[in-house]
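The complex is shown incomplete by one protein chain, all other protein chains being positioned as in the whole.
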């Protein structure tokens, strides 16, 4: 009997992961190295491969469940028969405690070494988090004091429960050609739809979510060729991507939303607003593409070419003002989240949208036509797209420039960005028609 | 002579003075042997003031004392064994070892009590006299204080009110010449502090503080006056502190000539001479030996008694509401 566990990878800020999906059912044969379970961390989805060949004996961590790094997710027993009848799986108690097998290629250093400082949390938040088994290190405080409060813990608690309560809408959605949407939270107000940047995926919004409060659900989109969404072979513009997103949102029943887009996702967001296929309440753009010709072509080239941690890391460093974010674990998680198919698809997409290191698609005019509350957020240390592009927005757009932040404000200053997004949503509630 | 003590009273005063003297001597020895705790303020040579003044009082009268109060305690009837055990910090002490020699209080015997804030005994007795006056009983409050305490502001405040309201209080100024190490001539422009009494419209008398009979007579007059509701009296008892301020005093500021002069006027010898005509030397020796034996027994008993064990004082809520948080 061999344990399936998760160690390290992608977990540099976390002591726990959430199980996203199982790719095998108990009783099914699995070959060593084959994908068996996907878990989600603060930064990315991590696919966990079978450490040995055998029969998946039992699943101990259910989908949606948060488990500590190192926890046994399931076990594989000896066996060669494919599709063996699913006999009663041995109970957990009957399984002798086996030493944790090195399930993954543990490239990342031990988690503990990446923990920068003591966690700042109120006594109450600490107590409640401990009693509910919630890992404080994964929570980004919503208070300007930087202290994790009870409401932050409760937000995590709600987000954790949400996939179970809304199983229909949660997890990867079923229609095959469509793209992956993950719904977080169950807030009754108009949901936020998040569009990530080039090379990232829906999980890149994770640091932000804890501080977003519980009033709004969050829908995390994986753009085509990213995360769990298949590539869209003919995608050649922001509009093409926007159209795919619009279709997915419509199929999921999301007719109205607050839209948030980062970088590539920013350009897609403007295009989505133009389509009119989704009723926008507010638009928040973070270092968006589409507002000027300049973009760091070297970054795009280097990022697309990289297949190893050594070659990826220098380019990831260019994304942030604070180099400490780019830990070995982060590099590894990014690499694993992408995979070779996506790398190729992204290379093609980059070539079409940003040929020769230039933004070929101009969205400024479209942005000026968008009539909802708008904010543009930009890091002053952005080295990928110049911050002055923000000036291309219309006179009613609020522009927020964040000091000491690079191209990833939602990762480097998640609390600030969350506050601004909520502000924008409230603003929409006051000025626009309808509920927020 | 008016208000003279009876022979029995005189003998009892003599016995009590010997008790106090023996106690002070034993405490000196124990201190040298390292068996006492903290400073001890001996009253050797001043015994006649406290013993003579308190001899006039009844149990229901009140006395307030100072940090040098052993003669006051014994004079007012506090049990020598309890006092000794308290000074030696024993569970069997008058206050269970909580108070120490400066702060002994014995409510049942009207000794409330020692007071180590110099001057503190003066308003204390004045307040008790106020209580007596409001309640309308014939008791008196007696206050011992020194020439040092006479220089405090609260002394003036208290005497002013005592005089103003004709409170039944007797102020005994136990003038032993020194406030700690500083001679009274360096602390006051007048040698006889009792002249201040005029400012409070109260009578005053200067008495030989080394003569129990003189003390008794003067105090008896003052106590009678107070009981009649005629108000306070200030008695300035001239005496001398033969030992230092306390057992921690390094000395060197008292002249040998003064010490020799006051030693000739030792109150116990003065008392013996006064009794010589009426009582045989054998009887006096016998009384003194009895007193010495009583003190020695008290010391032995105290040394053998258990030390107190600490208990958080939880009887009253203001003390009890400060538990240490877990």
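Letters A and B name the chains as they come in the text, with residue numbers starting at 1 for each one.
Here is the rule we use: contacts are C-beta pairs under 8 Å (C-beta built on N, C-alpha and C of every residue); 3 or more make two chains touch, one makes a residue touch a chain.
Quick note on the criterion: contacts and distances are computed from a predicted model.
Asks: The hidden chain: which UniProt name fits, "Sugar ABC transporter substrate-binding protein", "Pyruvate dehydrogenase E1 component beta subunit", "Ubiquinol-cytochrome c reductase iron-sulfur subunit" or "Quinol oxidase subunit 4"?
Replies: The chain we cannot see is, by its UniProt record, "Pyruvate dehydrogenase E1 component beta subunit".
Asks: What are the shown chains that the left-out chain touches?
Replies: A, B
Asks: Of the residues B:36, B:64 or B:92, I need the one that contacts the missing chain.
Replies: Considering the complete complex, B:64 is the one touching the chain left out.
Asks: In the whole complex, not just what's shown, which of B:85, B:161, B:242 or B:305 touches the removed chain?
Replies: Of the listed residues, the one touching the omitted chain is B:161.
Asks: With the full complex in mind, choose from B:5, B:69, B:105 or B:267 the residue touching the hidden chain.
Replies: If we include the chain that is not displayed, B:105 is the one touching it.
Asks: Which listed residue, B:40, B:71 or B:132, touches the chain dropped from view?
Replies: Result: among the candidates, B:132 touches the missing chain.
Asks: Tell me, which residues in chain B touch the chain that this view leaves out?
Replies: 62, 64, 95-96, 98-99, 103, 105-108, 112-113, 115, 117, 120, 122-128, 130-135, 141, 153-154, 157-158, 160-161, 164-165, 313, 315-322, 325
Asks: List the residues of chain A that touch the chain left out of this view.
Replies: 122-127, 143-145, 147, 149-150
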